[in-house]
Every structure is written in structure tokens, then in C-alpha cells.
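One structure is given below, represented as C-alpha cells, and several questions about it will come after.
Here the complex is missing a single protein chain, while all its other protein chains stay put.
What follows is chain A.
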Amino acid sequence: MAQIKADPNKQSWEEAEFPILCETCLGDNPYLRMTKQSQAKECKVCTRPFTVFRWCPGVGMRFKKTEICQTCSKVKNVCQTCLLDLEFGLPVQVRDTALGLEDNAPRSDVNKEYFAQNMDAHFQNPDNGLGEGGFGKANSAGREMLKKLQRTEPYYKRNRQHICSFFVKGNCTRGAECPYRHEMPQEGELKHQNIKDRYYGTNDPVARKIMAGPKAGARQTGPPEDQSITSLFITGVTEDIKEPDVRGFFYVFGEIKSIVVVHKSKCAFVNFTTRAGAELAFEKSGGGVSLQGVPLRVSWAKSRPVGARTEQKGETGPTPEAVMNALQAGPPPPPGSAGSFTYPSQDPTYQGSTSKHR
């Protein structure tokens, strides 16, 4: 996009036409209005002025904007707002350790600017690929691990409003019309995150948590919660594992009402007719089973009916009421993509973007 510069040391300011963003940051609505402002802010990493794009990622979400410039995001192959990898949605530190990528981006003042400037020139040439070359190569063991660590559904909670600091102190005079969240802040270590650390992949608490243990982390393998749930939720289901295999494993625990296997999101639901059967199955396999040599994680399903619709679109979807509303009043699909959805979020009836006409 830049013209030929006479002086190699002269910095030309970035003029971008479209941001480099991940699907989660863009939000669930396939229709977006975005504002573009050239040189509106300085990049949080290289402190050069860059084009800021700003949009609303969904109803009730805060407006997000691009935080780092395109050059910095291309160097590390990350989203311009959330600084997570574009391919996997994982922090830079996780991806780099899995793929064994070295970080040679300088951090200090002039070095940083020089590096950024060079990278800028590097990317201007359309022949050059993204990042430091390590992305295209196989490195399949690392990539496999990253695929397992990936989220399977978009995590829109990160687009929520920030916490109202007045509420935390106890007196928010705005009350009901306050756009910020009236909740107490939580989570100890993850609260102290630093954008530079996250970008360079050093000292990132989220990365530490992810690498410490996918099993030890979020999964509660405690006793089952809601008493009416009789279904187990299984992840890690690869293409090789088919429904008869799953049935063959779980039928011993109790009568199975139905099994739904969704290869697209690598998961399966096993619905038992009795609660006791489900509990027994969970007891025996809750730590993790392996079918056909593939390790699987077993946990309790969330209280949502699993039916034909979710089988097409991917596991966790909107609540049944929202589904019914969407089906009754959904807008027509965007032109050219009717029926062939690459991402669930491209489907306008998927999450929440229904018209309010009843």
C-alpha cells in the first residue's frame, strides 16, 4: 500500500483498508457496521500511528477496536484486537512453545521501531508470507496439540462490557442505565495481564494456565450438578470415531436414549434414559477414556436439549426459546451463502441476531 520511499529511514504511516481480526472479536452478527479512522491511535506494541477500526460485536457488547497495527499483527499472526493467534485462537506463548517458534522481535525503543519498519517493508512485498516462516511448515505434532487446545466454539464473553468501577466501590449513580457490568471482578492471577507480555509471548498467565493442564484447568470432574441432566458430553471425538463405537463403549452403563456425534466440533453427546446410568458412566469414564487409541474427555452436558438442529450447526447453541424465535422470525441468509456456512457465526439465525419484530 505504500509508495516507493526515497529515504529508507522515513516512516510511512500505515493505511489499512480492512482489519486483521478473529471471528470471535467480530461477534456473532454477520452484519456489521465498522468505522475507520486513519492514524487514530498508536499501536500498543510498536507505538506507531495506525488505522483504527471500531465496531460493535453484538447486542450488549462493548465496542471493540483494533489495538495493534497491521504490521505487528502480521509479524506474530495474531488478531489485531485480542492478540490471539488467528489460526487457533490461542495465546502467542502457547502457540510458540507448541510449534517451537523463536521470538526474535526486539523490545527496546529504537530497536523495536527499526524492526517494525523493516517488517513493514517486508510485508509490502506481496510475495512474502506472514510471520517468521514457521507457520506453513508441518510441525504436525505441535499443531495437533494446538488443535486439541483450541476452543470449539467462539468465546463471546471476552466481548462483554468492562466492569463498572463505581459499582465495585459501591456507588454507581447511573444505576440501570449504566452500560458497564455490575458484577464483582474475579479470578486472581488472570487479572494481571499485560499487552506487551501477551504479544511477545512471555510471562502470560493465560498461557500458563492453558499449558499447565487442559484436564486440570477448567473441567470440573466433580459430582453432577443439575439433577435432570442425563447426558454426557464427550470431546476429542475425531473423524475415526463413529457412533457405533461410542455406543459400544457406553451401553454397558445403562440404556442409551440417543447418541449424537458431531465431528465438525469433535464432540459427542450420550443421552441416557436414566440418571443412574449417566452417573455410572461418568464415574467410570469421567477421568478420560480412550476409544480406538484416541483419548477423549468426558464431562456432564449442559442442560440443553440436544436435537437435530444442533447436529447440523455444532454443539452448544442458543437456548431453545431463542432457537424457536430465530426460526420463526429469522432474517434471510446473506446472499451467496445460503446453506453453506463455513462458521456458525455466519448463520444469521445462529446467535441472537434476530429481528425484534414479533
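The rule we apply is simple: contacts are C-beta pairs under 8 Å (C-beta built on N, C-alpha and C of every residue); 3 or more make two chains touch, one makes a residue touch a chain; residues count from 1.
As a convention for this text, contacts and distances are computed from a predicted model.
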{"item": "Options \"Ribosome biogenesis regulatory protein\", \"SWR1-complex protein 4\", \"CST complex subunit STN1\" or \"Component of the SF3b subcomplex of the U2 snRNP\": UniProt name of the undisplayed chain", "value": "\"Component of the SF3b subcomplex of the U2 snRNP\""}
{"item": "Residue of A:T173, A:Q186 or A:S228 in touch with the missing chain, whole complex considered", "value": "A:T173"}
{"item": "Absent chain, residues of chain A that touch it", "value": "33, 35, 59-60, 171, 173-177, 356"}
